[in-house]
Structure formats: structure tokens, C-alpha cells
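Only a single protein chain was left out; the remaining protein chains are all shown in position.
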Amino acid sequence: MKKSHNKFETIIHGIFLILGLITVGFVLLITVYLVIAGIPAIREIGLFKFLFGKKWASTASTPSYGILPFILTSIYGTAGAIIIGVPIGFLTAVYLAKVANKKMKAVVEMAVSLLAGIPSVVYGLVGMLVLVPWVRETFNIADGASLFAAIIVLAIMILPSIISVSLTALEAVPPEYEDASLALGATPIETYFKVSVPAAKSGIAAAVVLGVGRAIGEAMAVMMVSGNVANMPKLFGSVRFLTTAVASEMSYSSGLQKQALFSIALVLFLFIMLINALLNSLLKKEKE
Amino acid sequence: MNNIMTVKDLCLWYGQTQALKNINIDIPEKSITALIGPSGCGKSTFLKTLNRMNDLVQGVKITGEVKYGDMDIFAPDTDVNKLRKEIGMVFQKPNPFPMSIYDNIAYGPRTHGIKNKAKLDEIVENSLRGAAIWDEVKDRLKKSALGMSGGQQQRLCIARALAVEPKILLMDEPTSALDPISTSKIEELASELKEKYTIVIVTHNMQQAVRISDQTAFFLLGDLIEYGNTEKMFATPEDKRTEDYITGRFG
């Protein structure tokens, strides 16, 4: 009764270990590639000039590579999307978690998952043909493709994430908390907002952070509705985001211009890593 | 009678807690040995040590010696899979695989390399007959095993264990999840099986131990308190603690 399968099992174990580590490998690959590709342009341009330069003119005869307009546009755009999207998403989640009956809940949840399944180019297309003309006429400006239009589209696109993560958090609130509040004479609505919501606050915060991540990383839909000119951000002006800055010039760029695009991607990546870390710590808190 | 397993100075730790303390037991061939004692006394742990199912638990440390025949089961060159083929196991809750009745029984033989259809058919029939369930299931061998009653499932699991032709059957409270009628069927079955197999059974039920076992081991807090002929032990226990337990004063 001696061992014979042992070698075979060890090999299988090894194969699965490698498969398990592939995820880590991919993260490293992405990080390393972005750093290697992103550093040279920053070195050449100078970190300060690159990050805080107000002028991006990559194709001018004396090119200028300042990405402050993109950074600010991304921040403003994300903030705007959060300001509009979070209240709507959050209130929808409270409704679904606490107020809605089973049937209503199933219908709305189905709707939300459909919203999540719509490709971003479709949002972009509808934005281009409905939202942009509407903005132009309503606010009486020359071109409706603007930061404002992008904010609306982003707000819609982050709704599903906000709703589903908040919903999970709200549903995890132990019913005992709510019972205690109800027994003290609070009405259901008061209970939901004054007991359930605070109890789920780290989960809801996670929903917001996830929304930030989604909004800051979106490229295609934004590209189609924001006008795509490298201005300093103005609510009703044509703007360019970090993501769209990369996407719009990549196909024809070369040399320092191309390298600078990689540097922009690196900056975007750092933003995302920061957001990820925050999201993870919030979700951990939620679990506890 | 020959001893098929001998256990010497067996100690077992889960992390820092010692679950078994210096256990010494000889298990005679073709007989039923019952392990009794209150919950958490170590009887199930001991049972699972005999075919090294404890290997699956993380952080287990074992000292001492367990011999199956002449072989040290903890020796580094022991093939655990072959050991478990020889020392089969029936679990507390019936755990048929989510497959057909036939595939459940054939799982073990297939694992050990039998592919011939006729041979498998024969093994399946013999094992099901051996577990006294053939007549109930012969017309639905291709149906899912999950559709059977709890008692049938447990007998199926016994048949499944028999299909690999083990020498020893370890049973971990096999009737605790079953109704009285199913329980008595399993007990009858166990009594018949000892003609060909050695059975070690963990039970919570004192009457069960009396009814079916030849010798009984009483465990308490990881110690083996008393081990001997079942009738004698229940009639005139040597240790005060054994007496307290079997007369229902604790546990």
C-alpha cells in the first residue's frame, strides 16, 4: 500500500496554484506596464508641469502637455454624477429594501439590472441624439456636448451600482434594530431613515465609492457627449476627461505625445487604485 | 480472534486543544466495536483518525501509533487513498452524491480503476444486496439518489462503502438522523455485515451499543475510560464514570 498517486496530485496542486496566482500576475503586469510606459513622458515634461499645466496642446508646433484640465474635468464630472446619481440611487435602494412589496421589488430590480446591462456606447448614442440637443436648446448654447451632458450620462450609468450595493447593505441590517425603533413609537419611514440607514452607512459609503470608480473610469459614453476639447472645465463648455484624453489621441499619436497619453493613463490608474483601496476598507468594515 | 487494528498511545491536537489523550485500543476482526461517550468526548475524532479522514482538517497534529494489520497508517509512504479503500466510512448524515443510484455505487470501484460495464453492474447489484436495499431500488438505478428517503440514502451510503470491498467499516452515528424504523434496519444490517466486515461504530444511543456491539469503548474528555466486552461493561462497569454515564447520570 505505497504511495503512487502522490506525484500526480502534487503536479495538479501546482497547476492550480499557478492558476490562482494568475490574477496577481495580471495586476502586476498592468501596474508594471503602466509605470514603465507612463514614467518617461513625466520625466521629460516634468511632474509639476505635467500635473498642473493648464494647457494641453499636443499637436501644436511647440507642444504643451499640461493635464490639469483633464484632472479637474474628471473630478468635477465625477462629483456632479455623484451629486445627482447618489440621492436617486440611494432613495431607490431604501424603497426597494424596506418599502416595496415583493412584486414591485422584483420589477424594479429587473429594471436596474437591465440598466446595468446597457453598453456604454448605447448610452453615448442616446446622449448624443437626445441629451445633447436638449442641453443646447434649453440652455441656449452653441453646442450641447458639454460637461453638463457628461454628468447626466454618468449619473445614469452609476445608478445600478449605487442601487445594488446600497440595497445589499440595507438588507443586511438586523431586523431587531428596526423592531426596537418601531416599538418605541417611531413610524416605519422614520425607522428606515434614522435607524436602518445609519446602520448600513459603511455599505452605502461603499456604494458611493464604487460609483466614483465607475464614473471616473468611463470613457466611451463620455467621449460621445462631452465635446472632447481640452478646455479647463466649464459646466456648459466642451471638455475632455482623463479617460477620453487617452482614447481620443491614441490612434494617431506617436513619440512624446503617445508617451504622455500613457502618463495620463498612469494618473488615472493611481486614482483608481486609491478608490479601490478605500472601497475595500469600507467593505471590510461593512462585513464586521 | 485476531486484532485487525491496534492503537498505541494515540494523542491528537486540534491546534492547541488536545482532543485525544493516550488512547490504546485493539480492534478485533469481524466484530462490532461501539464507541460511546458524551458529545465532544473525542469518539468521532478517534473514528476519523482510523482512516485518516482527519487529514482534511487543518491544524491537526497526531502522535502515537495506529496499525492496520502490520502497517503503520501514519508512515510517510502510506497511500491514504488505498487505506481509505480498505477502511470505509459511513457518515452521520446520509451523503449520497448528486448522481444516479447506480453512479453512486459505481463511484468507488471506478475510482479504483474498474471500468468494465459488466463488472460494475455486478458490483452494484452485490453491494446493494449487501446493504439490503436492492429490492427497493433495482427498478430505478438510473434515478437520482437524492430522491430517496433518509433511511434509504443511508443504506445506499453503506452499499457505496461496501462497493470498494473494504475490510473495515467505520460508522459515525449512522442512525442519528433517521427515524426508528430506518434505524432498526441499519442495526440489523450492521449485525449481518459483521460476518464479513469489521465494524467500528460511534453511537449516542446506549441501547444501540448494547443491541449490536461485541465490545464497547467509553470515551470522556479525550480519555478512553473503559474498554471491554459490551455485556460485561453494561452489567458491571469497572469505572465509576462509566457507570454514571450508562445509567444516564450525565451526557
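Per-chain residue numbering starts at 1, and chain names A and B are given in the order in which the chains are listed.
Simple rule for what comes next: a residue touches a chain if its C-beta (ideal position, glycine included) is under 8 Å from a C-beta of that chain, and two chains touch if they have at least 3 such contacts.
What we mean here is this: contacts and distances are computed from a predicted model.
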item: Choices "FtsW/RodA/SpoVE family cell cycle protein", "Phosphate transport system permease protein PstA", "Anti-sigma-W factor RsiW" or "Spore coat protein JC" - which one is the UniProt name of the chain not shown; value: "Phosphate transport system permease protein PstA"
item: From B:M89, B:A190 or B:I246, residue that would touch the chain that is not displayed; value: B:M89
item: Candidates A:I204, A:A219 or A:V239 - the one touching the absent chain; value: A:A219
item: Which of A:L47, A:L91, A:L184 or A:L235 contacts the chain that the document leaves out; value: A:L91
item: Option from A:A57, A:I189 or A:L235 whose C-beta touches the chain left out; value: A:I189
item: Contacts of chain A with the absent chain, listed as residue ranges; value: 5, 8-9, 12-13, 15-17, 19-24, 26-27, 29-30, 33-34, 37, 87-92, 94-96, 99-100, 107-108, 110-115, 117-126, 128-130, 156, 159, 163, 187, 189-190, 193, 213, 216-220, 223-224, 243, 246-247, 250-251, 261-262, 265, 268-269, 272-273, 275-276, 279-280
item: Contact set of chain B toward the excluded chain (per top definition); value: 51, 53, 56, 58, 81-85, 88-89, 91, 93, 95-99, 107-108, 111-112, 157, 160-161, 164
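Going forward, only the chains that are shown with their structure count from here on.
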item: Whole-Å gap between the CA centroids of chain A and chain B; value: 56
